[in-house]
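One protein chain omitted, others in place.
Showing chain A:
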Amino acid sequence: MNKYKKADEAVKLIKSGDTVLVGGFGLSGTPLTLLDALTHHHAKELTVISNNLGEEGRGLGKLLLSGQLKKAIGSYFTTNRDAVAAWSRGELEIELIPQGTLAEAIRAGGAGLGGFYTKTAVGTKLAEGKEVREIDGEWYLFQKPLKGDVALIKAAKADKLGNLVYHRTARNFNPAMATAADLVIAEVDEIVETGTFHPEEVVTPHVYVDVVVRNRYVKKGGKYVVPS
């Protein structure tokens, strides 16, 4: 089984109108190569589910500037001024979900659950329109699961089967997103022979991964930069 594709081939699997889960916390653990490739692809009217929208002109920030995003669902968009501006002009829809509820909704989506009740956000503006019920004397609100047509995730390494290991806090939303989309494309720094990973170090088992692409960025001074 060969899951390897070039990034520009892999993103052709994304269609206009798709809901795309994108891993990362800021730019850490973000599939930068896939997002670059996606800006050169025709898919538009995309709904993105991601904690943030990258930074101005970087990561998902690039996809925002290329005009391919219709809607963003996530927890924190104020750090990208372009996102705030696009929203102000009515060019970008935004749905704000508390970060923990976002992560759990994606996990529920991937685990085949119909949603869950959480105390988070009860009584706030973000609870508007959501069902609220009392459980054992405390108030909870209902959160539906979140799923994507496609997930674009970032891991440190894949083996040839598609098992993934992550690096430090670049793991963040990636493992949950790997479970919650019909098509999962993983960008990795390195592809190794099957059997290289100890079974206990595998965080995302290969069953979840459909396509593996290689990250074209290289690490310099602790940051991913475009190779010179």
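By our rule, a residue touches a chain if its C-beta (ideal position, glycine included) is under 8 Å from a C-beta of that chain, and two chains touch if they have at least 3 such contacts; residues count from 1.
Everything below uses one rule, namely that contacts and distances are computed from a predicted model.
Given that one chain of this complex has been left out, which of "Peptide ABC transporter permease", "3-oxoacyl-[acyl-carrier-protein] synthase-1", "3-oxoacid CoA-transferase B subunit" or "Dipeptide transport ATP-binding protein DppD" is its protein name according to UniProt?
For the chain not displayed, UniProt's protein name is "3-oxoacid CoA-transferase B subunit".
Taking the full complex into account, find the residue in A:Ala83, A:Ala151 or A:Val184 that is in contact with the omitted chain.
A:Ala83
Touch as defined at the start, partner being the missing chain; which of A:Asn51, A:Gln68, A:Asn163 or A:Asn215 qualifies?
A:Asn51
Kindly note down the residues of chain A that lie in touch with the hidden chain.
Missing-chain contacts on chain A: residues 25-29, 51, 75-79, 83-84, 87-88, 94, 96-101, 103-104, 106-107, 118-126, 139, 166-176, 203, 221-224.
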